[in-house]
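All protein chains but one are shown at their positions in the complex.
Just so it is clear, A and B label the chains in written order, and each chain counts residues from 1 on its own.
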Amino acid sequence: MRRTNWLAALLIAPLLLLILGSFVVPVGLTLFRAVADREVAAALPETSALLASWDGQGLPPEGAFAAVARELAAALEERRIGDLAQRMNFESTGLRTLLLRTARAGDRLRAPYADALVALDARWGQRDTWLMLQRASGPTTSLYLLRALDLTRTPDGTVTQVAVEEKLFRTLFLRTLWVSLLVTFLCLLLAYPVAYTIARLRAPWSSVALTLVLIPFWSSVLVRTTAWYVLLQREGPVNDALLGLGLLDAPAQILGTRIAVVVALVHVLLPFAILPMHSVMTRLDATYLRAAASLGANGVQRFLRVWLPLSLPGVAAGGAMVFLLAVGMYTAPALIGGDRDQMVTWFIANFMTRDVNWGMAAALSAYLLAMSGAVIALTRLLTGGAVQTGARA
Amino acid sequence: MTDALVRFRGVSKSYDGRTPVVTDLDLDVSRGEFLTLLGPSGSGKTTTLMMLAGFEDPSAGSIELDGVRIDTVPPHRRGIGVVFQNYALFPHMTVAENLAFPLSIRRLKREEIATRTRRALEMVRLPGFGDRRPQQLSGGQQQRVALARALIFAPKLVLLDEPLGALDKQLREELQAEIRRIHAQLGVTMVYVTHDQAEALTLSDRIAVFNEGRIQQLGTAEAVYERPANPFVAGFIGESNRLAARVLDATLLRLEDGSTLEAMPHAFAPGTAVLVSIRPERVLLGPGTQGLANATTARVEEVVYLGDHSRLRLAHAGRTDFVVKLPRQEAVPQPGSLVDLAIPVAAVAVFPA
Partner (left out) sequence: MREHPLARVLLRGATGLVLAFLVAPMLAVVVLSFSPTELMVLPPRGFSLRWYEDFLTAGRWVLATRNSFVVAIATTLLATLLGTAAAIGLQLGRFRGKALLVTLLTLPMVTPYIVTAASMYFAYALVGLTGSLPGLVLGHTVVAVPFVVMAVLATLQTFDANLLRAAASLGAPPTAAILRVVVPNIWPGIAAGAVFAFATSLDEFVITLFLAGPGQFTLPRQMYASVREFLTPTILAAATLLFLCSLVFLLASESLRLRSARKTLP
């Protein structure tokens, strides 16, 4: 059998390497990037080294002032200062200008550098500036993970809430959670009677009904999202219908509202709730119901005490699936939702492409992964691992 | 035995590293013989066969084929034919393609394959079935194809794992005759696994009785039936009444109810607790038995009519489950009546308790 295991290993290896190399390692790097802190050490190596041995009392020695003046000028010269400026500005707004001004003043500065720098900008005379530089010297930081929870560190290292006007992420996570839960609940609510009815329909009709569920399951998420985009336009059919029915006096702006997002998400994810329930329910033998009836249970009792408990694994699987897909869904909310009412996924994409703040993108990704992992673990726990999650989206 | 085709030496097997499935197996299979591994389900017969075929590795010990250790030879190079219990015919191939498979693997010529396929179908009396799919055949026909497929590449050794287990009684007997005929015709060595003792007795040159991963007895059908080596063999092959007893002297035993029983001279010391085994069909019944050895009278508890014979359950030796068989022509006594019986001393087998 050793030989067989070698063959098995040989067959599995290519895919394992592919998944490790192009999925597991990249995701791992992302998680690492959420705590990595390399910009300061990369641009100001000598300053970082000197600050590492500073006790944080008073001001650092003259050598640190000299090093920072020289290294900033060099970084500007070699066009490496951008990453550093952005990193420090994220620590405290305004540090970008300080660093750039100092860098530009570079060759005009003369010893003693401590006096020269403080003369250039009084912030060089503040202990906090130096503490922030010291803390940002890496190699790791909790800054991004904290900021993704609306927390920050004061220069002396204590964790505090960010200023009210900068608060953003807790609301964002709560909003994502709330919308996902709402969508999951609506999907389960709509899916259960459908799955039940299809499971109890007779031969050709059950197939017809199931096909009507499978059609959206197999069609592209983007096609379905686009369909809702068209239907919900100001001049679109839904507004037309509402006007025609006299429910509205003037066309309403539906696109960009949370209702539109929820409707589109429910439409996109409903098949993922119906199908697992259906597959559990078709395996439920109708003889259970007959047995219950023969034991004296009436219709309601038969449903509540026999059918419902037996079908719960399907409900759990469908619910987990819908929730997973909802928290991770980018396309539908991005297209249908308003810019001020977006989900975590949208912020990840934005930090990646627009703000180029990869640390924040990575931190949000880490929390999103943790959320998905928790849901999967919870489902496995509740259903004893019997339920398989996974689907196209 | 010098002409051994297969030699197991000290072979042990455990799947999980803890529970032994086969323990310290020594077994020689002679060239050309029909050897049956007989034992209850779970006794390690299939495992033994699979180690020989190369589908399982022994945990310890060695297996030789033709004097060469085959532990490191992969199954496809062992050249051993195997017939599986569920036939294992390839469902995506026709019967002829199934038979041609081992030949095309060996890169035989097309005409050669066609000829041998045709002859193999004739051998198992299925000419003209070559184009059918396995699913279109009955169970018995599928079994014949499986047998032909295991034989077509002329292996020295063929292993059969309960090949008839899924068939009904009549078909089973028909195929037993077929297998015997083919074995005689080809002179190939066969190792056959079954849990059906009647099948083992019918087919085999020798029988290896398995229990809990060990060979309990190895011998001819007559030997294992008539001279079981231990109570397990006595109980597993054929039926037997088992009675607890204590040794009085070289031939006399005392049963639990205080009566004595005479046996052939044995070597147990007086006072030893022993187990006595008596085959039901060897107990003599009727008025003419009085005066013979171990003669007594017993009450009939129950009579079961079985066509060619009747089974009587008697109250005897302090128990009510003493079974005897009454051939058809004898008058059947009524339940509750008393019958005379005698137990020939040669029918009393004595084992350590």
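Everything below uses one rule, namely that a residue touches a chain if its C-beta (ideal position, glycine included) is under 8 Å from a C-beta of that chain, and two chains touch if they have at least 3 such contacts.
Please read all numbers here as calculations on a predicted model, not as lab measurements.
The omitted chain makes contact with just one of the residues A:145, A:172 or A:209: A:209.
Here the missing chain is touched by one residue of A:96, A:123, A:153 or A:302, and it is A:302.
Within the whole complex, the absent chain has one touching residue among B:10, B:40, B:74 or B:352, and that is B:74.
Set against the missing chain, the residues A:30, A:142 or A:257 yield one that touches it, A:30. Mapped onto subunit B, the footprint of the missing chain covers residues 50, 53-55, 74-82, 84, 86, 88-92, 101-102, 105-106, 149-150, 153. With the whole complex as reference, residues 1, 3-5, 7-12, 14-16, 18-19, 22-27, 29-30, 33, 190-191, 193-194, 196-198, 200, 209, 211-224, 226-231, 233, 235-237, 240, 267, 270-271, 286, 289-290, 293, 299, 302, 324, 327-328, 330-331, 335, 345, 348-349, 352-353, 358, 361-362, 365, 368-369, 372, 376, 388-393 of subunit A touch the missing chain.
We adopt the following convention: only the chains that are shown with their structure count from here on.
Subunit A and subunit B, compared by their mean Cα positions, are separated by 66 Å.
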